[in-house]
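Note that this complex is displayed minus one protein chain, with the remaining chains in position.
After this line comes chain A, so read on.
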Amino acid sequence: MVLQLQGISKRYERDRPVLRDVDLEVAPEERLAIVGGNGSGKSTLLRIIVGLSRPSTGTVRSPKGAIGYVPERFPCHDRMSAASYLRHLGRIRGLGSRAARRRADELLERLALVGGSGTPLRQLSKGNAQKVALAQAMMVPPRLLVLDEPASGLAESVHGVLADLMREAASGGAVLFTEHHDAFVRKNATRICRITNGSLEPATSLPETRHPRKIFRVGVVPKPREASHELDWANMRGVVRTRPSDDGVEIHVLDEHQEDILLAALKNGWSITTVTSET
C-alpha cells in the first residue's frame, strides 16, 4: 500500500468533527478521487495525508519525503521567477542543479506557461500559478501525488496535460485528488470515494452530467508548409489537448467547437487528414 489511514478523526477545538473515523488504503497505480460538498473536509483530509495537519485521533502511514502536494490555491506574491522557484524546489527534493533546471524547463514547456519560465511568480495569473504548483509537485516523480482541486483555474486545454501527469505519477506510485468537476473525476479516477458528514465511503455513482461532452480528434497538416500560417492550436477555444503527429498536429476538440477548428485550419492553409470521434 502507498497510503494507509486508520481511524482518522479531526476536530478543530470545540467545533463538530470535520472527519470521523476515516479508514483508507491506496494501492500502487491507483488514482483515487475524493468528492464531497464545500466544507465537507476534503482539503483537511489531504492536509492530514501530506503531514501538514495532525489528526485528532488515528494513524497515517504515508511515504513521507516522497509526496508531491498541489494545494487548492497557490499564492504567488514574490519576485522569484517560475523557473527559479522550481529549481529551488527540485534541489530541496534532492536533484542536482542541472537536473533541476532540465526538469523545470521540461515541465513548464509541457504545461505551456504563458510568459515563459523567466516570468516572476507575482506576474502569473491564477491558472499559470496553478501550473507552477503542479510542476513543483512533479519535479521528482512522487510515490504519492496529492492534488487539491487541480483542474479548477486551469484552462480546459491544459486538462489533458494534467491528466497525463497524473497518469505518469500513478505509474510509479499513486494519485489522490479532490475535484468538483464531475467529468474530470469520471475521466481520471480509477476509484471514487465520497465524504459525507465527515465519513468517507466508496461512491457508488456520481451525479450524471446533463450532456456528456463529445470529443473529436482532428488531424491537420500544413500544406504547403511555407504557405501555411502558424497557429496556436492549444489555446484555441474548445481544444482539450494537442499532440504532434508525423507531419502535423492531432487536435482533441469538443464537439461544439469542432467546426471552428476545421474552419481555422482551412483558412490558414492547413489540410485536414482525419476527423474521428473519441467518445
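Observations on the model:
In the analysis below, contacts are C-beta pairs under 8 Å (C-beta built on N, C-alpha and C of every residue); 3 or more make two chains touch, one makes a residue touch a chain; residues count from 1.
Methods note: contacts and distances are computed from a predicted model.
The chain not displayed here is annotated in its UniProt record as "ABC transporter", chosen from "Imidazole glycerol phosphate synthase subunit HisF", "NitT/TauT family transport system permease protein", "Carbon monoxide dehydrogenase" or "ABC transporter".
Touch with the chain omitted from the figure is made, among A:V2, A:V18, A:I67 or A:A82, by A:I67. Note that of A:A133, A:L200 or A:I261, the residue touching the chain absent from this view is A:A133.
In the full complex, the hidden chain is touched by chain A at residues 47, 50-54, 64-69, 71, 73-75, 77-80, 84, 88-89, 91-94, 96, 133, 136.
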